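The other protein chains are all here in position, but one chain of the complex has been omitted.
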Amino acid sequence: MSYNSDSSVQEIQEVHIHRDDFGSKMGMWLFLFTEILLFGGLFILYAGYRFIYSEGFAAAATELDVLLGTINTVILLTSSLTVVLAIVALQKENKKLSLFFLWVTVICGLIFLVNKYFEWGAKFHHGVYPKGPALQNMSEGEVMYFGLYFVMTGLHGLHIVVGLIFIGYVMRQIQKDVITSSNFQKLENSGLYWHLVDIIWIFLFPLFYLIH
Amino acid sequence: MRPNIVDQVDQTFWLIMGISIILLALITVVMIYFVYKYNRKRHPVAENIEGNTTLEIVWTIIPVILVLIMFFVSWAGFKNMRDVPKDAMVVSVTGQMWKWTFEYDNKKKSDTLFLPANTNVKFDIKSIDVNHSFYLPAFRTKEDAIPGRVNHYWIRTNEPEVYYAACAEYCGLNHSYMYAPVIVIPEKKFIEWKNYTPPDTTKSVTPVKTDSLKTDTLKTGAVNSLNKDTLKTGSVKTDTIKPNSVKQDTLKSK
Amino acid sequence: MENNHHTEEQNDGHIAEAHHPSYGINILVWIGLLSLTAITVAVAGINLGSLALTVALVIALVKSMFVINFFMHLKFDNKVFKIFLGICMITFIVVMILTFFDLTFRI
Partner (left out) sequence: MANGTIAAVPQTAEVNFYNVRTKHKGILSWLLTIDHKRIGIMYLFAVVFFFLVAMTIGVFMRLEMLTPGETFMKPQTYNSLFTLHGVIMIFLFIIPAVPAVFGNFFLPIQLGAQDVQFPKLNLLSWYLYVIGAVLALTSLFSGGGIMDTGWTFYVPYSIRTTTNVSLSVFAAFVLGFATILTGLNFITTIHRLRCPGMTWFRMPLFAWALYATSWIQVLATPVIGITLILIILERAFGIGIFDPALGGDPLLYQHMFWIYSHPAVYIMILPAMGVVSEIIPTFSKKTIFGYVPIAISSLAIALVGYLVWGHHMFSSGISDTSRVIFSLLTFFVALPSGIKIFNWVATLYKGSIEVTAPMLYVLLFIFIFSIGGLTGLVLGALNTDLHLTDTYFVVAHFHYVMFGGMGIIFFAALHYWFPKMFGKMYNEKVAKTAAVWIGIGFNMLYFPMFIMGYLGMPRRYYDYLPEFQKYHVFATVGSWVLVSGIIIMYINLAIALKRGKKAPDNPWGGTTLEWKTSSPPIMENFKEIPTVTTGPYDHSITESQEVKK
């Protein structure tokens, strides 16, 4: 094989991309840590302001709809389950079932977003938005609470959208048999991401909806 | 009698500096000596030395001791700085873009800080717009003026003298012109001044709005568009105040 | 795969064989998670005062441990990932504590 034949050049370039599932998973986990600390910053702010304005926070928390929050929690937990099941199904070489589970995940994610849309919409309708008329009359603690509420749930929602795109891409790859029962690290990575988004919600839910 | 804050700061400074200079000299001299002695021309074949545990322990323990000394000395000074004497006279200091306003216990306001000699003074430091920092170089201390908070520190004045206060936290266009004269006068004169209200003082003293400013007022007030000269009037001209008019020798370490 | 010379984390880089989970255990975990959600919502109804925050956070912590260990597979994974996660969490907690040294002791 001579080095200046085109095919060898082709190969030289390809050697770079060797497959290392373990490394790929490690990269994903490291990325998740940056996500954890991205939200971590907000959690520190939340804790700080909750400490400074405990009454304002308690008052504001009553204005969120616990039922809606609970429903969304259940939806996300379920979607997390279906991602895992999709991995199991693919490992058992059941491509159809795997895709089905992923569809359930995507639909759950979409329902979550629709719920959020209505929740935010209701808040906006009542003038609860930054600089909104309702907020002008609230105490500083409540203003902080809603500021954090919009930022944190908003950022979380953004992560749901990104997760959905990621899963959509993975589904296409499964369809095209790029991701298979012996090569499913990408599916697992998308799952890891999705679970992280779920875990963040597991904390957001009590912090914003439950503790008065 | 409490130790003087200025002296304490200077002593801590020179203590740490002293240790540092010795260490630096040691490192530099040893380094240059090695480079000279073991130069390839004189010492063509190196001896392989992997390390030495005793040495590692020594140069961990000694610095630990040194830094602990530094820490405790500075802590002692700090405690003194934070522990305000009960008899301290309180002056409320308000920073705003780009001037200082001082308010005394009898509500008298001024943009020059008059202080009685040989007195403990506590400053309550506030801001009504952005962060500033109330810095008295001659007294070796400062504390930021943060909107929504009241910070404080105290000093002890000496004999009558003219000093200045500067703003040490960046606050926009005229940050570097936010000086205020600090004039220490004999106690009797000070009380006279404090209780004297000239009929037209209100004109020269800008009333300070204490309610919090809304974001918008500042934005339209164009943080940018003021020019240097309009602002300089009203505040002190730079050349009228002698900085560190504390005599040169007080500045140097004692 | 010449260039896959992994000196540690012993495996050839392909982890397909590592562990075969089943549907069952995951569904069990899911049921557990739902029950914990029910509990935390129910508890929120009772007035626990200052304890409410602690209880809610403990439950949330337990829930996330479930998700991490089972759904995210950490329990069955290589030790490095556990250490990594530990580093990340310790960093976060320490930063939180140090911030609170300021907030708690402000006058």
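By letter and in written order, the chains are A, B and C; residue numbering begins at 1 in each of them.
Rule of thumb we're sticking to: a residue touches a chain if its C-beta (ideal position, glycine included) is under 8 Å from a C-beta of that chain, and two chains touch if they have at least 3 such contacts.
On a predicted model such as this, the values are computed, not experimentally measured, just so you know.
Undergrad: Can you list the shown chains that the omitted chain is in contact with?
TA: Displayed chains contacted by the hidden chain, ordered by label: A, B, C.
Undergrad: List every residue of subunit C that touches the chain not included in the displayed model.
TA: 1-3, 5-9, 13, 80, 87-88, 91, 94-95, 98-99, 101-107
Undergrad: By the contact definition given up top, give the residues of subunit B that touch the hidden chain.
TA: Looking at subunit B, the ones touching the missing chain are residues 5, 8-9, 12-13, 16-17, 20, 23-24, 27-28, 30-31, 34-35, 38-40, 43-52, 55-56, 59-60, 63-64, 67-68, 70-71, 73-75, 77-78, 80-82, 129-131, 133, 135, 137-138, 140-144, 146-149, 151, 153, 166-177, 212-215, 218-219, 222-224, 227-228, 238-239, 241, 243-244, 251.
Undergrad: What does the interface between subunit A and the hidden chain look like in terms of residue numbers?
TA: 1-4, 6, 8-18, 20, 22-23, 26-27, 30-31, 33-35, 37-42, 44-45, 48-49, 52-53, 130-131, 139-141, 143-144, 147-148, 150-151, 155
Assume only the chains that are shown with their structure count from here on.
Undergrad: Mapping chain-to-chain touches, which pattern fits: line, ring, star, complete or other?
TA: Shape = other; not a path, cycle, star or full graph.
Undergrad: In whole angstrom, how far does the Cα centroid of subunit A sit from the Cα centroid of subunit B?
TA: 47
Undergrad: Let me have the rounded angstrom distance from the C-alpha centre of subunit A over to the C-alpha centre of subunit C, please.
TA: Centre separation, subunit A to subunit C: 15 Å.
Undergrad: Show the residues in subunit C shared as contacts by 2 or more other chains, in ascending order.
TA: Not one residue in subunit C touches at least two other chains.
Undergrad: Any chance you could list the residues of subunit A touching two or more other chains?
TA: In subunit A, no residue touches at least two other chains, as defined above.
Undergrad: If you look only at subunit A, which of its residues touch subunit C in the complex?
TA: 15, 18-23, 25-26, 29-30, 33, 36-37, 40, 43-44, 47-48, 51-52, 66, 70, 73-74, 77-78, 80-81, 83-85, 87-88, 91, 181-185, 188, 191-192, 195-196, 198-199, 202-203, 205-207, 210-212
Undergrad: Touching subunit A in the complex: which residues of subunit C?
TA: 1, 3-4, 6, 9, 11, 13-16, 20-23, 26-27, 29-30, 33-34, 37, 40-41, 44, 52-53, 56-57, 59-60, 63-64, 67-68, 70-73, 78, 80-81, 84-85, 88, 91-92, 95-96, 99-100, 103-104
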